[in-house]
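The complex appears here minus one protein chain, its other protein chains still in place.
Order as written gives the chain letters A and B; numbering starts at 1 within each chain.
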Amino acid sequence: MNSKEKILSALRRNTRETYEMPDLGALQGITFDDPVAQFVQKTTTTAGARLVEVHDGDDLNALIRQAYPEAHIFASNIPGIQADMNPDTVGDVRELMRVDVGIIEGRIGVAENACIWIPQAMREKAICFASECLVILLRRSQIVSNMHEAYALIQQSDEYFRQYPFGTFISGPSKTADIESALVYGAQAARGVTVCLID
Amino acid sequence: MKIGLFIPCYVDALYPEVGVSTFKLLRSLGLTVEYPESQTCCGQPMGNAGFERLAEPLAEKFDTIFAGYDYVVAPSVSCAAYVRNFHPDILGRKGHQCQAAGKTMDLVEFLHDVVRVESLPSRFPHRVSVHNSCHGVRELGLSSPSERNVPRFSKIIDLLRLVDGIEVVEPERPDECCGFGGMFSVEETAVSARMGLDKVKRHMATGAEYVTGPDSACLMHLQGVASKHQLPIKFIHLAQILASGL
Partner (left out) sequence: MSTIHAKRAEEYLHDEAVALRHDATFFGVRQKRDRMAQALPEWEQLRDAASQIKKHTVTHLADYLEQFAANAEGHGVHVHWAQDADEYNAIVYDILSSHNVKKVVKSKSMLTEECHLNEHLEAKGIDVVETDLGERILQLMKLAPSHIVMPALHVHREEIGDCFREKGLMENLKSQDNPTQVPSDPNDPTFLTFVARLHLREQFAQADAGMTGANFGVAETGDVVVCTNEGNADMSTSIPRLHIVSMGIEKLIPDLRSLAVFQRLLARCGTGQETTVYTSHFRGPRPGGEMHIVLVDNGRSSILADPEHWQTLKCMRCGACMNTCPVYRRSAGYSYTYFIPGPIGINLGMLRDAKRYADNVSACSLCMSCDNVCPVQVDLSTQIYRWRQRLDGLGRANAMKKLMSRGMTILFNHPALYTTTLRFSPAANWLPSALMNSALNPWARGHLMMKFPKKSFHQLWKELEKESRNQ
């Protein structure tokens, strides 16, 4: 027997009483009368991100540059977004560590905790983490109340994950409190996040 | 309704007045109370120390002694909890079905849930800080544990509110352990004493003259710590306050 077989047979041998899976249907996650308002509030407070509301007719590229006037290198693979670098075509992934602002697309926003679901719709996901700052585009209509609803979407529909090797929920900038519990933004990954909420 | 009074060993030896107050209180409510004199200890000290098998004959004896009563009432949450939660297993191993567990109660829950007292003739015109003993909170459900998302309640405070002239307060961290833990206080003396000191200081910070609670063991520990540090606060068992007019 190889190790896999030995482990599996030990587990089967050592299992005594077995337990049924509970019915999760009865579990109601918290919902909000206005999930968008809750999402905005969580994003700008506990998550520590900035939020820009983008309406029809606004120039998204201009808004992004306004948000980061000092930035030099912008990166994105989103059609229509002006960028200096593209995570799909970048030669050495380390190049993305020089990016000032990475612009990526979120697919689900979660009101209870400001999480935004970002599948790896790019060749190099380093753009999501190595960029000094992140801009995440999200449609208002994609905001749900809680993680139960978010995972239900991911589970039910192929568009959210099935075609990608990786996906992540991001809630604001990278944080640490490892030195004397002092909360500091920008541990290793993005130091700042701006969520663009699009109509 | 016939009640067997269970006066735990250390209350018997060190705090007999707590037993007296309990008896008088129950008697004043028109209840028939007896004290089976052959009782000694429920076995908790040995069990918590890691010698549960030494508690077996005591659990057996306990079951026999209190066989003839409708309720077994003790002015000690930790002992009541041990009988209720541990005796069934201890006796079960010997093929004996525990009878006492289902009818053993701490004084607070007995007064609150069974007798449902609505008034008391007692008067205690002092500011009193409530000591929520761990086993009262987390084993007997005398109050809502601070860890849980459940409606807030306190059976202890409900009862104290029946006392005339009393002002009831709770310390910060109202149900953090005081550090007694039976043999824990003997084996982990430094941590136990630190926990005790922290707790005494939090009780004192409420401005209370007295600390009261449903378990003399915690109070004994806190009193020992307080007097070692010469901290001026007094300790009194809940039964003594409730029976103060009797």
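Observations on the structure shown:
The criterion applied here is as follows: a residue touches a chain if its C-beta (ideal position, glycine included) is under 8 Å from a C-beta of that chain, and two chains touch if they have at least 3 such contacts.
Here the structure is a predicted model, which is why all the values come from computation and not from measurement.
Which of B:L14, B:A67 or B:A205 touches the hidden chain is settled by the complete complex: it is B:L14.
One chain is missing from the display, and on subunit A it is touched by residues 2-4, 6-22, 24, 26-30, 42, 46-47, 93-94, 97, 110, 112-115, 120, 123-126, 128-130, 146-148, 150-152, 154-155, 161, 164-182, 184, 186-190.
On the side of subunit B, the interface with the absent chain consists of residues 7, 9, 11-17, 19-20, 23-24, 27, 35, 37-41, 43, 45-55, 57-58, 61, 134-135, 138-139, 145-150, 173, 175-177, 179-196, 198, 220-221, 223-225, 227-228, using the contact rule stated above.
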